[in-house]
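I am attaching a structure below and will ask some questions about it afterwards.
Moving on to chain A:
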Amino acid sequence: MDFGTDILIALGKVVLIVVMVLNLIPLLIWMERKGAAYIQDRRGPNRCHILGIRLGGIIHSLADAVKLVTKGSTSTSATFHPLFVIAPMISLFVACVTVAVIPFTEPLVIGDFTFQFQIADLSAGLLYVIALSSLSVYAILLAGWSSGGKFSLLGALRGSSQMISYELAMGLAIVAIFLVSGSFRLNDIVAEQGAIPWHWNAVRLPLSFILLFTAMFAETNRLPFDLPEGESELSAGYHTEYSAMRFGAFFMAEYAHLVVGSLIVTLLFFGGWHIPFLSSATLHAHASDVLRILWIIGGIKALLLGAFLVRHFVRRKGYWGDLRDYEFLVFGVPLLLVGLALAVGFFVVGPVVLPEWASRLLVFLLQLGVMLAKTLFFVWVFIWVRWTLPRFRYDQLMRLGWKVMIPLGLVNIFIAGMMTMYLER
Partner candidate 1 sequence: MLETILFYLFAATSVTTALLVISRVNPLMSALWLVVCLASSAGLFALLSAPFLAIIQILVYAGAVMVLFLFVIMLIDISKEALKPRVVRFAKVVAVSITGYFTVIVCIVLWRPSFLPAPLADAAYGDVKVLGKMLLTDYAVPFELASLLLLAAMIGAVVMGKKKL
Partner candidate 2 sequence: MNWFQFLGLTLPWLIVLGASLTVLFLGTLMKRGAHAVSMAISLLSLVAALFLSWQHWVADVTVSMGMMSFGRMTFLGWMVIAIASIFTVLLSHDYLARRKLGHPEYYSLILLSTVGMASLIAGSHLMLIFLGIEVMSIAVYALAGFLRHRLSGNEAALKYFLTGAFASAFLLLGIAFIFGTTKTMDLTVLAEQLPTVLSGDMASWFLFGVAMVLIGFAFKIAAVPFHAWAPDAYDGAPTPITQFMATAVKAAAFFALLRVASPLVVAVGPGWAKTLWLLSAATMIIGNLAALMQDNLKRMLAYSSIAHAGYALVAFPTLSTQTPELVHGVIFYLIAYTFMTAGSFAIVAFAQGQGESADVSHVAGLAKRHPWMAASFTIFLLSLTGFPPTLGFFGKYFLFSGAIKNGSIGLVVLALLSSAVSAYYYLRPIVVMYFHESREGVLERTSPATSLVAVVTIAFLAILYFGIFPSDLLAIVQRSGM
């Protein structure tokens, strides 16, 4: 492979992964809104539609995007422009760049060809993540200061002091993982955990997990740590003066951080791409069986869901009296068809044994799916917590950070050290 192809592949990966993360954002916004609605016992977004297709409210996210892009950006006379413009960019940039070292799966090896779904496999990968996430403080700090308003400045000061404080706890929590894993490379950390759930770091280092996850909330500035934008006292904190896509960048960065945070938690504590009890070797050996099982499960699911949607359509016929009535049908019928096709297909191609490359690819995709599923679960936990817990008071926040989490982090390092000395080696 020559230099040019290398660069092309690298660029392709960058585009692929960044687009993937950025495209998750509207989905997450939808997830957040629906989740909030579910928790608060209401329906959530359900009005926006394109030709009657509402996709359960996802269209709202698209509408939001259009709104944010087309609105005009405002600023006040006290604004310091260069930094005001740069701040949201830093925010989004840092959030996206962090993804570079995240390994989504094991390397795909087909013959001589190796493809790793990771932009850069750094030996100090995890440190890179921490280092870059520590830079996201600048976005908040600069946004708050350059806005030239008191609310913004106060929000920025709160936000940055909070992030610095919790960064320490986060770093300490991660040190324990280094001790147990013996490497900074994210690939090694995941590989070291293996496929057996009680070898995952969440079980081996529960304290570390709790500390890191808590610190992640503070780092993403989400409830219960969303003091920088405490509405009741600071209107919107550091982004009070922002509007349109500049605000949008902050908004996107928040969700991008959410994704990255969940990815990190998955990788560090929940075995990354490993499927419980099924190591990669097992999967490779029985790829055809795995495919059959997946085929059956997929077919049954498609049939059931299709049937459910069609039944729903039949039951509520004429409820709205317009195009919206047919929405369930639009999804239900194709699903039924897909399910049927799968069922028929199983009898046709079922006995076929997969070739080597196909089984590799299958495992690759499967692991990618598992990784993303785990990640989405943690994203949901983030949302769940946000709509469940009330906000901390500022002094409580600081006390928690400095007087509880940091000492616990030190204790945790000690425990991890003992573990590595007496249990592992």
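How were these candidates chosen? In short, all candidates are chains of the complex that A comes from, given by their letters.
Quick note on the criterion: a residue touches a chain if its C-beta (ideal position, glycine included) is under 8 Å from a C-beta of that chain, and two chains touch if they have at least 3 such contacts; residues count from 1.
What you see is a predicted model, and the numbers here were worked out from it, not measured in a lab.
J.: My understanding is that every option belongs to the complex but just one is in contact with chain A. Which one, out of 1 or 2?
T.: Result: candidate 1 touches chain A.
J.: Mind listing the chain A positions that touch candidate 1 in their complex?
T.: Touch residues, chain A against candidate 1: 83, 122-124, 127-128, 130-132, 134-135, 137-138, 141-142, 144-145, 153, 156-157, 160-161, 164, 167, 184.
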